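A single protein chain has been omitted from the complex, and every remaining protein chain is retained in its original position.
This part shows chain A:
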Amino acid sequence: MDEDRSKVLKIQKIVKYLQGNECILKSQRIRSDLSQFVKTLRLLACEVGLSQEDIFTVADLASSGKFGEVICNSLIRSLIPRESVPQDAVLLLVSRIGQNHISIKLKQLILRWVVLVFDIIAQKNSIHAIYGIIFHYIDSEVLCPIVCQLLSLLTRKYDVLHFRIRKLLSLQSKIGGQPYLCGLLSVYRMYQPSLISMAGRHNVFFKNYDKSWSLSISGVQHRYGLHMLNETMSYNASHLPQTNKHTPLITPPTPTMCHDDQPLTQVMSGKIPFYRIKSFAELLNNFNNLELTCQAHSLLSSTTLQHLLAITHDRTIPARLSFWLHHRLCEELVTVAGETARGLELIKCVVEFSGFIQECLPVCEAFIFRYLYTWDGQSYRPYILKLITRLRLLPTSVLKDFVFAPLRKLFNLSSDVFFKCSVISILQELLSNYLNLESDRYDVIMSMQDDNAAMDKLASYMFQPINVGKINPNETIFQLIKFVDFISLEGLIETKCNVVLMHSVLQFYVKTSRIYSDHERELFTLPPSPIVSLALFSLSPMFVSTMFGILLNHTQALNKLGKSHHREHYHYMLELNSYLTDVHDTFWRWNAFHPHCHEDSSIYKHIHVDNIGHILTYPDVITARRMFTIERHPALTLHATKYLQLLNRDPEDMFKSELVTEPPFIEYLETKGLTKLTTLIKFLRRGIPESKTA
């Protein structure tokens, strides 16, 4: 916005300059400066448009005859309005046309401009008053076509007078049946059909001269000005609306035309029609008096009206809305390949609405399932992904067939790492949605459904009450986590442990590790061992730290669970135990790649420990066993070296002494943000990890 404001100020400066330098314009030097200014003015006008006063001033300057032809031409072309055109400017320009000091070409340009901005002129009463004067210009050969076009826009019933018709007919007999004359005659005929017999048949009455000009005007208007629902600025009288592609997507609210009662009683009942409500305050004030629209989908058009959608008691409205949505989604998105502007508008609206009501409509769900089959992963990507995060708790078979299978295909086949990361992060969001909102909602709905008396209450709880089958929420969430395990492994292998992807995956596991502590839900899953080993042996300290954090979260959850429940989650305990033992061996006890690794190791299960042990050993420097202790871990050597440099000690010390025993080293690691690491050190120091063998 600041950029725009500076442009506006610039425009004002230029206009002032042009006003001031009236007399000095003849000299050559000033003329080149002037053209530079005018060029800049035109460029800026194309970007931000001119305000009402500026339009008046520039119009005055352009038609005053003080500047040369080219400059006046540029000035007229830069008359691009930001909000609306004051009718005084138009009045001034039209009156100047009658004078002699501007060239005929400029007059034509002025009239073309008036036609282009006709719809944006603020009030038109004075312009209607000078209809006769404009009619007078029809005699000029050059101006005739454009005058006819302007008159066809301006004509009202009172303007169709006998002498004018006679004049037009005589003109027609003189120059023949020109399309513009026939256009004007057909307008006249509309008002007085008895006076005119034949209007002539032409396909296009008025040529559209200035397409690029009108495009720039509509561009500026679109950004700043009043939105007009009509597509084209230039009036094209003869074209039928071709297909429904030109009609706006969500029509503004309209009342019914047929009423049950007499029409008069409707009017007198004092109800306020829908389309008058513009703000939320007005909605609250007039709540009792609203007359409902007959088209449910028009309520989607503004957030104020969406509130009404959310709280209405009329049960037909969600049904009508879902039929309309189904129809439009099929037409715009399922059957059309690629992205279109209308499809984008529709899907944005749907996403916004489902965010507003914090749930996913059943029709949107069905649409997602259908669409994912044929989705290419590109079109409308952020919106489709956002809709997936809003899905309800579904039976696992449905989820697997309709969501996971297509996502997996796209995930594996897409070479774009960001797509993979976005999929993982939306699945994480889906998980948190499930944990936060949906499981509670499901419980409430099931309890309400069982109790038949509460069916009405159900309607107020869900947007559109449908029968929900019995599912096990824990099972669904578990399957979701397993799916993410699976695809993240595939993704990491394919992208060779891309850093961004690894980060998204690890964030997901941080989330799963906190399920019990945050949501009190007894669902325990550990990351699969390849991912754990990838993280622990990676070269990035953040990953090592995060993985430690995950394992620590799990231990905390287990502690919180209490000893009595341990038997139910025996497998989980064993697995966690083995991970912790491995961590202990590798990072603390100098037992990495020990030939006789602990029997229950998860990480070392499928590795030929001896070979790797040999490969990693550098005699006299380091052995494989000690290699991954915390200070010598390849990810952390950088930190260790820096630490030693800070203290002006010999970097070789790293290999000789036990840095982890030094508290300053631990503090140094904390300052680098590796908090989980330091927590782990404290944890390991306290003794062996609490053995949870039952």
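Basically, contacts are C-beta pairs under 8 Å (C-beta built on N, C-alpha and C of every residue); 3 or more make two chains touch, one makes a residue touch a chain; residues count from 1.
Everything below uses one rule, namely that contacts and distances are computed from a predicted model.
Per the UniProt record, the chain missing from the shown structure is "Centromere protein L", taken from the list "Distal membrane-arm assembly complex protein 2", "Centromere protein L", "Par-6 partitioning defective 6 homolog beta (C. elegans)" or "CASP-like protein". Of A:Leu195, A:Cys330, A:Leu539 or A:Leu574, it is A:Cys330 that touches the chain left out of the display.
Contact with the omitted chain, checked across A:Arg320, A:Arg381 or A:Arg589, is made by A:Arg320.
Interface note: of A:Leu153, A:Leu169, A:Val398 or A:Val510, the residue touching the hidden chain in the full complex is A:Val398.
Within chain A, the residues in touch with the undisplayed chain are 182-183, 186-187, 189-190, 199, 201-202, 205, 237-238, 240-241, 244, 251, 254, 256-258, 260, 294-297, 315-316, 319-320, 322-324, 326-328, 330-331, 362-363, 365-367, 369, 395, 397-398, 466-469.
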